[in-house]
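Of the protein chains in this complex, one is absent; all others appear in place.
By written order: A, B and C. Residues from 1 in each chain.
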Amino acid sequence: MSPDKKTLVKMYETMSRIRLFETKLQEFFAAGRIPGFVHLYIGEEAVATGACAGLTNADKITSTHRGHGHLIAKGGDLKLMMAEIFGRKTGYCKGKGGSMHIADFDLGILGANGIVGGGGPLALGSALASKYSKTNAVTVCFFGDGASNQGTTQEALNMASAWKLPLVFVNENNGYGISCPQCKSMAVTDIADRAAAYDMPGVVVDGNDVLAVFEAVTEAVKRARHGEGPSLIECKTYRWRGHFEGDACTYRCDEELKEWMAKDPIPRMEEKLLESGVLKKKDVEAIRARIEQEVKDAVDFAEGSPLPSPAELLEDVYA
Amino acid sequence: MSPDKKTLVKMYETMSRIRLFETKLQEFFAAGRIPGFVHLYIGEEAVATGACAGLTNADKITSTHRGHGHLIAKGGDLKLMMAEIFGRKTGYCKGKGGSMHIADFDLGILGANGIVGGGGPLALGSALASKYSKTNAVTVCFFGDGASNQGTTQEALNMASAWKLPLVFVNENNGYGISCPQCKSMAVTDIADRAAAYDMPGVVVDGNDVLAVFEAVTEAVKRARHGEGPSLIECKTYRWRGHFEGDACTYRCDEELKEWMAKDPIPRMEEKLLESGVLKKKDVEAIRARIEQEVKDAVDFAEGSPLPSPAELLEDVYA
Amino acid sequence: MSKKTYLQALNEALRQEMERDDKVFIIGEDVGRFGGCFGVTQGLFTQFGEGRVMDTPITESAIVGTAAGAAASGLRPVAELMFVDFIGVAMDQLFNQACKMRFMFGGKAKVPMTLRMPQGAGIGAAAQHSQSLEAWFMHIPGLKVVIPSTPYDAKGLLISAIRDDNPVVFLEHKLLYGVEGEVPDESYTIDLGKADVKREGADVTIVATSLMVHTALAAAEKLAAEGISAEVVDPRSLQPLDKATILASVEKTHALVIAHEAVGFAGPGAEIAAMVAEEGLEFLDAPIRRVAAPFCPVPFSPPLEQAYIPGVDDIFNAVKTIR
Partner (left out) sequence: MSKKTYLQALNEALRQEMERDDKVFIIGEDVGRFGGCFGVTQGLFTQFGEGRVMDTPITESAIVGTAAGAAASGLRPVAELMFVDFIGVAMDQLFNQACKMRFMFGGKAKVPMTLRMPQGAGIGAAAQHSQSLEAWFMHIPGLKVVIPSTPYDAKGLLISAIRDDNPVVFLEHKLLYGVEGEVPDESYTIDLGKADVKREGADVTIVATSLMVHTALAAAEKLAAEGISAEVVDPRSLQPLDKATILASVEKTHALVIAHEAVGFAGPGAEIAAMVAEEGLEFLDAPIRRVAAPFCPVPFSPPLEQAYIPGVDDIFNAVKTIR
């Protein structure tokens, strides 16, 4: 299925939104204004964007420690995200969660996750609930190359397939789990090959090509929605920044990074849109300006928001 | 590699020893003389026997809840086993472990295990130790069809392959994890197909043909010993008894059992040995009589042994 | 009202809740046609079908995670682990996911899941199938911990657990499954966090849980024969813990013995003792005593296992050191 113009433009916007949002985080982190860990998604925007572009709000995602891209792609509110990352009371989680624990159940975002592989079992539950309640919704479970070796992930792949759950596993293979290159953490080259171990379709796509991701995931979502069970889509990509901000990245070489930066998914998409006439140069500039404003508004919102007060500590522990 | 005569006879004896030992347990359990759970291996003898026949005492195994067969095949002492299963002080574990927790480190038996999938990670450690100390020993990890869905097992498969450890995974696919048939616990038909997910060889063999098991495992052990990494051998077999003694087995049908009983590995081997002239009828009878005596001696030893005393409870907690 | 076993009471609670609320479903290993390893879910598969009584692969992380994810998505799963001992492979999904979701997300999630797990020694199942791990669960913010000792409590507490909007760990004792008691046929709830005084007494308070409630009651009989009047308090849930009832009892009796089957060190009794030493120290006229399993894994051989499980005499003797 190839996307219509509106979807194409939306995808371009989404990728830009992720990029600009995170570029701002990068600045703020360097300035010491963000507490805790920040794991940036810069360079990988096409994955989340392509994977979520065909989903509705009724569809669900489970995210990871590197979750900003997923959240934005699924429609997350920049203001609420920024406020949360700044630890403000007005943030998505009232400041209790931070970057690694943002959720928005209304948008089908079941939460980022600080535990590598933690999302797989939860995605089973979400997909089961859709099947149980016959809602037709599909759950997309994002996980990394590193996460694919975790037992929980593998259990999730197995049970999803044994139960034919409406689930799509989107593997973001950025080549590393922190400092550990894929070739050291597993013997296989393509994580998609693991799909066969559970008798589900496994596909490798260029994770820096948002259209390729969109197509593969849309196909898998269709299967899932029709009761044909889960699929595994491996998206080969790369993270430009360190594992977390502050990581000196001594474990990889500049050439590798440069190669991948040349494959930046955003200009790639931009060119396509300009060439095909879907967008004009001035549209692109307008989009960028609009998103920059959104990000600025988000920062203003966050900075203008109060911090939570200690009295709130014991709230939200029990329902 | 095809086994020499001595090995052929030894395998026949080993299978018979397992069968007669467990048939005795079955009786004793029915008579209420064995405490706790007993998981019998009757019908599956060819797997442990074929897998262990080519191993030395320096090689290691990790076993499962259904461990008697593995232990006997690896040379376990019937007296010490029987005494342990009877809860006697003279047993392998001084009565502290029972059927599910027998070990004999001198024979390379790293322990039965009450946790499904528990043995995989331990087998990694054992195999790593051999590699680390350059001892040339190989570790064989037994696990069931049910266990293959457990995260720990899948982590072990992955790490063994990523690290090229001297490890052989022997899957005992008896079609069920308690009441759950394989087709409900996984979408694949052959567990051996999971090997590809970790880039290791995967082989399916007739688990009721001791020679087929021997051959496949011996080949895999050779690879492992030569530093070529792990393999996965799936042995299709069947348990004749319930999951544990006392299980009414309502989840499967008599025909299935009958079909498999017709494939009893022991007479199959016996016929081959008689036909090829390796054994004569009277040898077979002598072997049987000898093993019956061994089992009887084991029972006498167990029954004649004292129970442990409460004062021993706090011993063996710390080294 | 009629005589039912603890197991029947649990089964009836599950059935009635499933009849009442079609969001309630059961998930676990061999819980379907097989009826559960100990038979607690017997008959439910036939009545409700595989859509609501779901056999899983052997994959405890996935079981707990599926329950958590489904609960957060609006259902009311009742998951079973065959033995509490298996929680070690699934603990993350419980403590880091199910129990923290609500807080981490700033109150946005609700995770109404129940996780049933049999505990305890006594059937020769050895070190990996006999433990009592309630102390671990008590230490997890966001979780409730229920531990019934009688058929009546079992039914009412399980119904409350299922209706609770939080993750609840529900700890059954294998040796109690066959114990009989009067149980109403109709549905009823028992508030989580309300202790029950199982026997009134004046001279010493025995706080006991699960199987040990019965052992404590037997010890109380024996003590009565010697003129010592023991009050037996069963907290029934350990989180929330009914401090008021325990403190009131100690205020009356001035002495406290705590009995549980978990090992003593850093066990559930430690919290109860500490709480009283903080909030009721002035009530005590004697040292607190804990009666618990010795600090070792659960042994297999019957005489060892019998020595391992705290007995009537252990409680009796503990009381006698202070009364």
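One rule holds in what follows: contacts are C-beta pairs under 8 Å (C-beta built on N, C-alpha and C of every residue); 3 or more make two chains touch, one makes a residue touch a chain.
Quick caveat: nothing in here was measured; it's all calculated off a predicted structure.
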Using the touch definition given at the top, which of the shown chains does the missing chain touch? A, B, C
Among A:L25, A:M100 or A:V140, residue touching the chain not depicted: A:M100
Of C:V53, C:V89 or C:A154, the one touching the omitted chain in the full complex: C:V89
Contact partner of the left-out chain, one of A:V9, A:A196, A:L274 or A:V317: A:V317
For the chain not shown, which residue from B:G54, B:G151 or B:P265 touches it across the whole complex? B:G151
Out of B:F28, B:Y41, B:Y92 or B:W260, which is the one that touches the chain we can't see? B:Y92
Chain A residues that touch the omitted chain in the full complex: 35-37, 87-89, 93, 95-98, 100-101, 113-118, 146-147, 149-152, 177-180, 184-186, 250-251, 307-310, 312-314, 317
If the hidden chain were put back, which residues of chain B would touch it? 60, 62, 91-97, 101-105, 110-111, 113-115, 118, 120-130, 132-133, 151-152, 155-156, 158-159, 162, 315-319
May I ask you to list the residues on chain C that touch the chain which is not drawn? 61, 85-89, 91-96, 99-100, 103-104, 126-128, 133, 135-136, 138-139, 141-142, 238-239, 241, 262-263, 265-271, 273-274, 276-279, 281-282, 284, 286-290, 295-297, 299
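Just so it is clear, only the chains that are shown with their structure count from here on.
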What are the mutual neighbours of chain B and chain C in this structure? A
Need the most distant chain from chain A, centre defined as the mean of C-alpha atoms. B
List the centre-to-centre spacing of chain B and chain C in whole Å, with centres computed as mean CA coordinates. 36
Whole-angstrom distance, CA centroid of chain A to CA centroid of chain B, is 45
So, in whole Å, the Cα centroid of chain A is separated from that of chain C by 40
Shared-contact residues (touching 2 or more other chains) in chain C: 56-57, 59, 61, 89
Would you please write down the residue numbers of chain A that are in contact with two or more other chains? 151-152, 155, 158-159, 162
